[in-house]
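Complex shown without one protein chain; remaining protein chains in place.
Then we have chain A:
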Amino acid sequence: MNIVVCVKQVPDTATERKLRPDDKTIDREAAEGVINEICEYAVEEALRLKEAHGGEVTVLTMGPSKATDTIRKALAMGADKAVHLVDDALHGSDGLQTSYALAQVLKKIGFDVVILGSESTDARMGTLAAMLAERLDAPQLSLANKVEIDGSTIRIQRLTDYGFDRVEASLPAVVSVVEKINEPRYPSFKGIMAAKKKPVETLSVADAEIDAAKVGLASAATEVVDFAVAPPRAAGTIVKDEGDGGVKVAEFLASKKFV
């Protein structure tokens, strides 16, 4: 089975994240780039599917050259190889364009299952799996906390507002996973060493047959017009419970007219 896992590098959420004043895109240089947390769960699920059904796991990342660190992390966990879509023309791409670019690569490399995380920590759109399913004309099996493959049938549990749906489709399919699905493995020392030798194919926009006029900041369908750092929250009142902590909170709530 040909399993492709889409992995995004994002600025570390533990650092201060910023937009660039010049072109109002995210400042990927200011903060350390780390693997988007939920993408680790996507990689883990890809590895488990491979262990159960055989085949190969390919990591797919669109991002600047420093995103190789993130690719190596996924390879160290056990993925077999990687495709890195990297081109200055892609800088500033929005959701519509990112889904287009990733879909072009996926059409080129082929897949039985594409696995994504449910959401990134930087842009938090939570739409990429849906957009890719639309572009690839493949079933959308998103927000999964359980994935099972049986021959050419794939079943997931899709988390919903009221519980979950059991959803079924035929392969090839696009899957997104939530963090409840598994516990990602830590790369072993052996894994880290092996990752250094695993093949990483670099694709430019032209290599992937992406129309350069359809990606990047200038032709993006959305535009950040303006931004401002939000004023910091005023420091609150923190009291130690002296036996009347509950009463004190009630007094605070009353002062704010909540009770």
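Keep in mind that, in the parts below, a contact is a pair of C-beta atoms (placed from the backbone, for glycine too) under 8 Å apart; a residue touches a chain by one contact, two chains touch by 3 or more; residues count from 1.
Criterion: contacts and distances are computed from a predicted model.
Undergrad: With one chain of the assembly withheld, which option in "Carbon-monoxide dehydrogenase medium subunit", "PaaI family thioesterase", "Electron transfer flavoprotein subunit alpha/FixB family protein" or "ABC transporter permease" matches that chain's UniProt protein name?
TA: UniProt lists the chain that is not shown as "Electron transfer flavoprotein subunit alpha/FixB family protein".
Undergrad: For review purposes, identify every residue of chain A that touches the missing chain, sorted by number.
TA: Looking at chain A, the ones touching the missing chain are residues 13-14, 16-19, 37-38, 94-96, 99, 118-119, 121-131, 133-135, 137-143, 145, 158-170, 173, 178-180, 220-230, 233-234, 236-241, 244-250, 252-254, 256, 258-259.
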